[in-house]
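Questions regarding the structure given below will be posed in turn.
Excluded from the complex is one protein chain; the other protein chains are retained at their positions.
For reference, chains read A and B in written order, and residue numbers begin at 1 within each chain.
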Amino acid sequence: MTSLTAGAVAALVGGELTGSPDVRIAGVAALDAAGPGDLAFLADPRWAAYLAGTRAGAVLMDPRFRGHAGGPATRIVVADARAAIRTIALRFTPEEGTGWSIHPTARLGRRVRWLGRIAIGAHCDIGADVTFGLDCRVAPGVRIGDGVALGDACVIGPGACLGIAGFSHAAGDHGPTDLPPTGKLRLGHRVTVGALSTIARGSIGTTVIGDDTKFDAQVHVGHNVRVGARCLVMAQAGIAGSTTLEDDVIVAGQAGLADGLRVGAGARIAAQAGVIGDIPPGATVSGYPARDHRQVLRHAAALARLAPHARILEQLAHSAHATAD
Amino acid sequence: MTSLTAGAVAALVGGELTGSPDVRIAGVAALDAAGPGDLAFLADPRWAAYLAGTRAGAVLMDPRFRGHAGGPATRIVVADARAAIRTIALRFTPEEGTGWSIHPTARLGRRVRWLGRIAIGAHCDIGADVTFGLDCRVAPGVRIGDGVALGDACVIGPGACLGIAGFSHAAGDHGPTDLPPTGKLRLGHRVTVGALSTIARGSIGTTVIGDDTKFDAQVHVGHNVRVGARCLVMAQAGIAGSTTLEDDVIVAGQAGLADGLRVGAGARIAAQAGVIGDIPPGATVSGYPARDHRQVLRHAAALARLAPHARILEQLAHSAHATAD
Partner (left out) sequence: MTSLTAGAVAALVGGELTGSPDVRIAGVAALDAAGPGDLAFLADPRWAAYLAGTRAGAVLMDPRFRGHAGGPATRIVVADARAAIRTIALRFTPEEGTGWSIHPTARLGRRVRWLGRIAIGAHCDIGADVTFGLDCRVAPGVRIGDGVALGDACVIGPGACLGIAGFSHAAGDHGPTDLPPTGKLRLGHRVTVGALSTIARGSIGTTVIGDDTKFDAQVHVGHNVRVGARCLVMAQAGIAGSTTLEDDVIVAGQAGLADGLRVGAGARIAAQAGVIGDIPPGATVSGYPARDHRQVLRHAAALARLAPHARILEQLAHSAHATAD
């Protein structure tokens, strides 16, 4: 795909075009970075100030920005401009992303098997008996331990390590002893693992990742964790051993979950939250120890209210105590 | 080792067998994942509910579960079922874990030396003058900088980076300047480093890791840190430059220690704790800034008690202040 007309863009996204349908679009870009051959988009009020100054050839926008003046003469108004720009961006994705091959520098163990097509990047190390479903993509420098099973259309980011030994140390007579990891790791379909993330195999038993679950970069998942379907786990979050996440859980960046917990379906764990107890379905928690996010905000507000009077409240408490004596 | 009888298992762990001593065991597995050829185990009340439904051929259990009905006819009761399953699991560890070789894709610098046997995985990069003790194992994709010294039986996880340059930047006239790292890194015996962990060399002087200390995945250790013997450092924890951990310290996941501190022997740093001052031996600390864990819990409880009354307490403080005026 080398270029599209603005008219073709409008047709592809079902949008309403004003201006010239003949403007040629050769790529997508942010409002402040776009040039005359780019399609920009406006889906967030924080970006509205960039509309007037953009050099974009055309702009996709949500209907609420229709009244904003300035910017390209060619506009396409569409119900969800963010979704629409994705549709168009897909048309311009570089073709090398579609290469299916195993790089000659990758090391494959015995009996590695896959269905359909597979892409394995340079310097990967794939252990014995690893199985891939249809159309998996493995970026350069990934290490996958023996016997790990991946479903269809999994995408593994550069340098990620799947099926590592979990951290099962117990203090013995001569220091910590290791439990040899005889367990497994199984990923469902369409699982994405970000760059430099680590997912441990079971120590005994299996670590399981559900369909359509996505991990960002530098995430850590401990041994025997069970993650449900459609979960999102953001960068640098960590999940300790044997914890279970039900379906549709969102774990924000740098959050941590202790071992052996259960997080109910649809729960949201805020950034940096430290979860040390079970979380009910649908709850939103933050802070350390993590608790209901509204309570966290109420407590913080209460402390801000009381802090300037701490000394006099302390005196009142002393007086009350003296009176009571 | 292809299989053991249940009778042999009982003899190996010193357990009391009921049922058939002839059941053949070919592996270990969790209660809910085990098949007829597997030995399962029960050492935690949270797993007792899985006993009745397990398909395991036999089960190891702590004495307290003796009265639980259901599950395999062949049971082995043993004082510590968790320790016992480890003993048996070791018998079934895959043999390829015992291969001693240097993969042809690994790059070794000049004068790399080792004692006894060594295993170095694919795509490792080992710098000049690195020395290994007896029987070290280095997983694929590990980078070890020039001159790093490892003791006997060290195990380095995939993608770990040992002996990197520390972060020693100071604001100069033209931005931060680097201190070239001329220092060293020395690991004791039986040190384990998890996947994708980073340990810096000294900037000047040496970073030292004591015997039997274990690091989980994605841990960071700064330059000139000194870690004692038998410490455990969990996933995603970080230790800043020049901090000292005495022996037997436990640092839980995502905890962080600032630079130049001393943590006393046997101290426990809770998950996500942010340590910005010295910690006495044996203390348990949590929170940010990290302080005695019981105090953290008391303060949290006090705030929960006061928060609903913040407004009225504020009024009381104002009244008291007015009266005092």
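The definition used in the following text is that contacts are C-beta pairs under 8 Å (C-beta built on N, C-alpha and C of every residue); 3 or more make two chains touch, one makes a residue touch a chain.
No experiment lies behind these values; they were computed from the predicted model shown.
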Review point. Of the residues listed, A:Phe41, A:Phe65, A:Phe132 or A:Phe167, which one is in contact with the missing chain?
Key: A:Phe41
Practice item. Tell me which residue among A:Val23, A:Val77 or A:Ala139 touches the hidden chain in the full complex. Key: A:Ala139
Revision key, fill the gap. Per the whole complex, from A:Arg24, A:Arg117, A:Arg230 or A:Arg298 the residue touching the absent chain is A:Arg230
Exercise for review: Using the definition of touch stated at the top, determine which of A:Asp129, A:Asp152 or A:Asp211 touches the missing chain.
Suggested key: A:Asp211
Point to revise | Touch residues of chain B, complete complex, unshown partner | key: 105, 107, 109, 123, 125, 128, 141, 143, 146, 159, 161, 164-165, 167, 169-171, 174-180, 182-183, 196, 198, 200, 202, 204-206, 218, 220, 222, 224, 236, 238, 240, 254, 256, 258, 260, 272, 274, 276, 288-289, 298-299, 301-303, 305-306, 309, 312-313, 315-316
Study note, to complete from the structure: Contact residues on chain A toward the hidden chain run 27-30, 32-33, 41, 46, 82-83, 85-86, 89-90, 92-94, 96-97, 103, 105, 121-123, 139-141, 157-159, 190, 192, 194-196, 211-212, 214, 216-218, 229-230, 232, 234-236, 253-254, 271-272, 286-288, 300, 303-304, 306-308, 310-311, 313-314, 316-318, 320-321, 324
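As a working rule, only the chains that are shown with their structure count from here on.
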Exercise for review: Can you check how far apart chain A and chain B are, centre to centre, with Cα atoms defining each centre and the answer in Å?
Suggested key: 25
